[in-house]
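Missing here is one protein chain; the remaining ones are kept as they sit in the complex.
Per-chain residue numbering starts at 1, and chain names A and B are given in the order in which the chains are listed.
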Amino acid sequence: MAQQLINGILLGGVYALVGVGMTMIFGIVQLTNLAHGEFIILAAYLSSVISVGLGLSPLLTLIITVPLMFVIGYILQNVLINKLMERGSEPALLVTFGLSIIIQNALLLIFSADANRLIVSFQALSIPLGGMGRIPVLNLVVCLIGIATLFVLNLFLKKTYIGRSIRATSDDKVAAALMGVNVKQTYGIAMGLALATAAIAGTMVGMIYPFYPSTGSGYLIIAFGVVVIGGMGSITGTLVAGFIFGLAQVLGGSNYGLLIGYLVLIVMLAVRPQGLFAK
Amino acid sequence: MSENILAIENVAARYGDFLAVQDASLCVPNKSIVSIIGSNGAGKSTLMDCVAGVHKPSSGRIFFKGEDITGLPAYEIVRRGLSLVPQGSRCFVRMTVEDNLIMGSFPGCARKGATSMLEKVYELFPVLKEKRNDLSGSLSGGQRQMVAIGRSLMSQPDLILFDEISLGLAPTIIKDIYSRIRQINAEGTSIVLVEQDVKRSVKTSDYSHVMLKGKIVLSGPSRELTEEDIKNAYFGI
Partner (left out) sequence: MDTLLSFKNVDAGYGRVKVLSDLNFEVYRGEVFGVIGPNGCGKTTMFNALIGLIQPTKGEIHFDGHNITNMSANARCNLGLGRTYQVPRPFENMSVFENVLVAAVHGAGLSEQAARPECQRALEITGLYDKHAVRSGELTLLDRKRLEIARALGTAPKMLLLDEVAAGLTEAEVQDVMALVANLKAEGFTIIWIEHVIETMVNSTNRLMCMSEGTDLLIGDPREVMASEQVEAVYLGVEEDE
């Protein structure tokens, strides 16, 4: 039981990271990015290729994948999604669905359907906790990186001009434009940031679980859950939602994990549809 | 710089085929206060939205500091020194008062002096300093208008457009806000007041324009316009 609690909590940090990019795009661009799960897996594969190719630790590949995914997000939003959104939200939604299929099949074509995994040197280490079980070092590192990412992102949104302009745009885009904010460009930056978090999430989940070209949809569902439980635009909410989801899944084990996660989700939607931390 | 900070020439604006502004022309002399009055639906707000770049005019020209700004995006126009305080304040309700104000200094040229400007805004509206860490969504209507005005000042504009600043506010608060507006003007900022509260805005302004059904139907120096003229133009009878 104690071991499961530890595992669940450690998983929560990663789940929050999986969900935060989705939450941002939902709250700021008002778009449901159905390709978010695939972007996470794409990042995991990128990390794998770079790690093997350059002989780097998967953690160090973040130096390359994070900026790369940011640029992909920024360009994607500016070249494609912004134009589609002028015609309403449905075309953009469909295009993200299309993107998810394209990414998935491209990965299948290049990497085949075999399982892949990111290997780190401290894979098997763990810290004993007396009789309370053990803390796996890998999961601890992954969880801390997740929390740290959310913390830095929160700081960025709160303390910088660009961060404030992102929050202002999500509050009232006309008023934001009147303050000198180029709203479309801000959407681009938001999408870039969302994919940058997806890059980190991809490497993290790739280190703790095996992944295939088709694993993305599973992470999309987790991201959805985090959005619903945490409410939009609240980093604290995202973190707590990640923990709730992580715990629910671990306590349910491999048989009931997803089921319990979704029961929590349904109860949330019925009782507090705006999310736990929405203002 | 030309004598008029703003010149609106034959502007028309539509929403689809809904004609909101038919043919509006007016000038704002540098460092003056100009009021635009008219009943609800006369097209005043749409005209202001056109000037600030929120809405694209279907015809006509708008010049600011001698430059043609017709059809430029809103974020470009505010960078040139023209700021709109929109109707209903439109504060960023999930941001604190101070973050709202800092957002006002978003244009690159305004960031340098932001700290001293913030102090000035707090001097102008001391209540905002008290509530600097509160979410603007928790403020009263009058306080939100103060945030909106302060936010606009933070961009260090040469011209501020106030769209229905007194709408829904108690008379004492309106009086207070108007005295602040005169203060802002006295420090060299040109002002346009769009109002339904006719008497107060005419009294405050140097020039007045009455709008009716999308057109300017009466213009002149405020002290020369008689109450009768204004009333007839306002009601169109």
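Annotations for the structure displayed:
Going forward, a contact is a pair of C-beta atoms (placed from the backbone, for glycine too) under 8 Å apart; a residue touches a chain by one contact, two chains touch by 3 or more.
On a predicted model such as this, the values are computed, not experimentally measured, just so you know.
One chain is not depicted; across the entire complex it touches B.
Of the candidate positions B:Gln22, B:Ser58 or B:Ser219, contact with the unshown chain belongs to B:Gln22. Within the full complex, the residue among B:Val93, B:Leu124, B:Leu167 or B:Leu218 touching the omitted chain is B:Leu167. With the whole complex as reference, residues 15-20, 22, 39-42, 167-168, 171, 196-200, 212-213, 227, 230-231, 234-237 of chain B touch the missing chain.
Simple rule for what comes next: only the chains that are shown with their structure count from here on.
The distance from the centre of chain A to the centre of chain B, each centre being the mean of the chain's C-alpha atoms, comes to 42 Å.
Across the interface of their complex, chain B is touched by residues 158, 161, 164-165, 167-168, 170-172, 174-183, 233, 279 of chain A.
Residues of chain B that touch chain A in their complex: 52-54, 73-75, 78-79, 83-84, 86, 90-95, 99, 102-104, 106-107, 110-111, 135, 137, 151, 155.
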